[in-house]
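Notes for the one structure printed next.
Only a single protein chain was left out; the remaining protein chains are all shown in position.
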Amino acid sequence: MGFLSEIKVQKLKKYYENVKAVDGIDLEIKNGELIVLLGPSGCGKTTTLRCIAGLEVPTEGNIFFDDKEVTHLTPSDRNVGMVFQFYALYPHLRVRDNITFPLRAQRVPRSQIEEKLKQVVSIFQLENLLKRKARDLPPGDQQRVALARAIVRDPKVLLLDEPLSALDEKFREEMRSELGSLQKRIGITTIYVTHDQREAMALGDVIVVMKEGEIIQKGSPEELYEHPNSVFVGHFLGTPGMNFVNGQYTNGKILIDGTDLILPIENQSLKEKLRLYQEKLLIIGIRPEYIEIQQDGNKEGTLPLKVIAIEPAGRFRLVDFLLGEKIIRSRINWSFSIREDQIIQLKFREDKICIFDRHTEEALIS
Amino acid sequence: MNEKNRDQYIMKRHYGISDQTFKLLFILPSLFILLFLIGYPFATLIRSSFYSFSVLRTATAPKFVGVKNYTFILKDAFTWGRFLFTGKFVIINVAVQFLLGVGIAYLLQKNFKGRGAILTIILMPMMLCPVVVGLFWKYMLNTDWGIVNYILQLFGLPKVEWLAKEAVSVYSVILVDTWMWTPFMILLALAAFTAIPRYLYEAAEIDRASSWFKFWNITIPLSAPVLIIALLFRLIDSLKMFDLVYTLTGGGPGSATQTLSFDLYKRAFQYFYTGEASAYGIILLMVIISLSLVFIRYLNRLAAQNSGR
Partner (left out) sequence: MLELKGITKIFGDIIAIQDLNLTIQDGEFFILLGPTGAGKTTTLRVTVGLEKPENGKVYFQGEDISNLPPAVRNFAFMFESHNLYPVLNVYDNLAFPLRSPMNRLPEKEIQERINKVAHDLHITHLLKRKVSALSGGEQQRVALGRTLVRKPNIYILDEPISSLDYKLREELQTEFKRIHEEYGITIFSATHDNISAMAMATRIGIIHEGKILQIGDPREIYTNPLSMTVANIIGAPSMSFLPCRIKKENQLVLNFPDETPLSVGLERLKKIKSVIKNEEEIFYAGVWPEDIQIEKEIETTGFIGAEVDTVEYHGAEKFVNISYHDIHVKALISPGMSYRHKDRILFSLPSEKIYFFEPKQGKNIDKLLTQEA
């Protein structure tokens, strides 16, 4: 495979008539990494990908493949492989002709074409599909063919634009595992665009969360999940997302807005950090899996909350509790028996509490 | 289900008019018109073709001759001459229009300044009435005082006997027909080209394909269905060619530009061999129907392909 040791994107900007699609992006992608551009629709992730592919010309900024500037080169000259959201297979061609298209376009000698075709077909197990017309294939197979076509000419980097969005839920899970496995086996640098945070976390070595043309946070999935730098990231990642309540900290206790509930803090280091934000308006965040049922009847450091709803989810249940006027979601396994309207003592894991500034929504303690 | 709904439902059935009958009542008027304006004349035509008579000479009773009219036409050397001529005419005509149409459509694909205006101008010839077109081209192509020869002379080129010389007259008809109908080809080709999703070209760009490679491997194959339909349309139309010949050359000089349709017109409305002309008409109809069948079979195959996805 054609290797790159690094892709660098510097201060990338892409403006359209009245929209700033990409507004200052910096990226460094290492060889063999799978980096995910994650964000809601309109955040600029696809535009960034297309600039890297060469399908769009940036308004400002530079792109380097291994210290060589490629910012204004056409896609042809960059040697990238791309899988589009709807696969973009040539519908009238057979699978084999689709895969060999890029090689034929460059007038690669016949014998070499056959050689490459064989290689790629065995990786994706497409032996039985070679003679079928692309438009007759089901989406899962189409995707494999699109991938085969993308890598058949040893591109330097693989670009994927929401490749799984057109698939059924269940199928998506399978294909996602296959993609992840494939990328690790082949070892090609990959840039993956999606709005689905589950995909991003499951596949990415590095995740770049984007919103409105800017990067909000980038890092490993664990980093972003456990230490979000803003309410946006905390809410966006996770199934379900982080719970947020408004509150304030005074003298070792967190007061929760809209209730007379008080959450005393025991953890010393958390207390130290919170002291800086006494009397400030805060948002307290805690993930569903870090809310626990207090088992030993000890009411210290817990909140009594009422069960509003119970949703079975296979291995566990999602239980909704009422906290003031807000609803808090938590993950509870099946070993507890819970009924609706029951009041349960809940403990919040103090090492996992995140504190955000209510005004800027940025993380203060994370 | 509540009582009210049930009552209404029962009421409907008691009126006695079912959905089926209702539909039929709507269709009946159109059906009558169809039968009267097409069915009856057609039946008469078939009947006439088996008789030898003329609508002018009402005194002579029509004589039943069986298939004699048909055999006469099919053995007539002149008819075959016209048949070959029409064939040659159609092939050249359609080929020129096809190549020109596709070529121009390809150039017009990209959006550029003034494209809308140019497109409108290009499409205008198609919107004119064929008889009018024939007439003014007749004037423009007049050997002595036509504007085309005038312009040629300005460039120092010799006059051309566009409509007066046998060898040239065919091409004049082709010229005018091309002028008038190429826009049709352009329109359909353009529609077909723009229907091709842009991301296919983007994928091809990423795959490092040249413009020619893209044209040959993506544009043409994916627009082929529409192009073929346009082709078949023009083919059938050209076979029926009458109005331009009538206004431009009157079939001449001599019988140089007489197409099959024109020949039929002569026999029916100049010589008034009504029986013979009826047979001729039926034969022509058969030819066109068989061509149209090719058309329809192709369309059906396309539809099956698209729905079997």
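For clarity, chains are labelled A and B in written order, and residue numbers in each chain start from 1.
The working rule: a contact is a pair of C-beta atoms (placed from the backbone, for glycine too) under 8 Å apart; a residue touches a chain by one contact, two chains touch by 3 or more.
The model shown is predicted, which means the values in this text are computed figures rather than measured ones.
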item: Listed residues A:74, A:128 or A:181, member touching the removed chain; value: A:181
item: Contacting the left-out chain in the complete assembly, out of A:57, A:262 or A:309; value: A:309
item: Sole residue of A:196, A:292 or A:362 that reaches the chain not shown, by the stated touch rule; value: A:196
item: Absent-chain interface as seen on chain A, which is shown; value: 40-41, 168-171, 173, 177, 180-181, 184, 195-198, 201-203, 221-222, 225, 236-241, 287-289, 309, 311-315, 318, 320, 331, 334
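To be clear about the criterion, only the chains that are shown with their structure count from here on.
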item: Distance between the centres, which are taken as Cα means, of chain B and chain A, whole angstrom; value: 57
item: Parts of chain B lying in touch with chain A, wherever the complex brings them together; value: 197, 199-200, 202-210, 213, 217-218, 221-222, 309
item: Touch list for chain A against partner chain B, complex; value: 53-55, 74-76, 79-82, 84, 86, 88, 90-93, 101-102, 104-106, 135-136, 149, 153
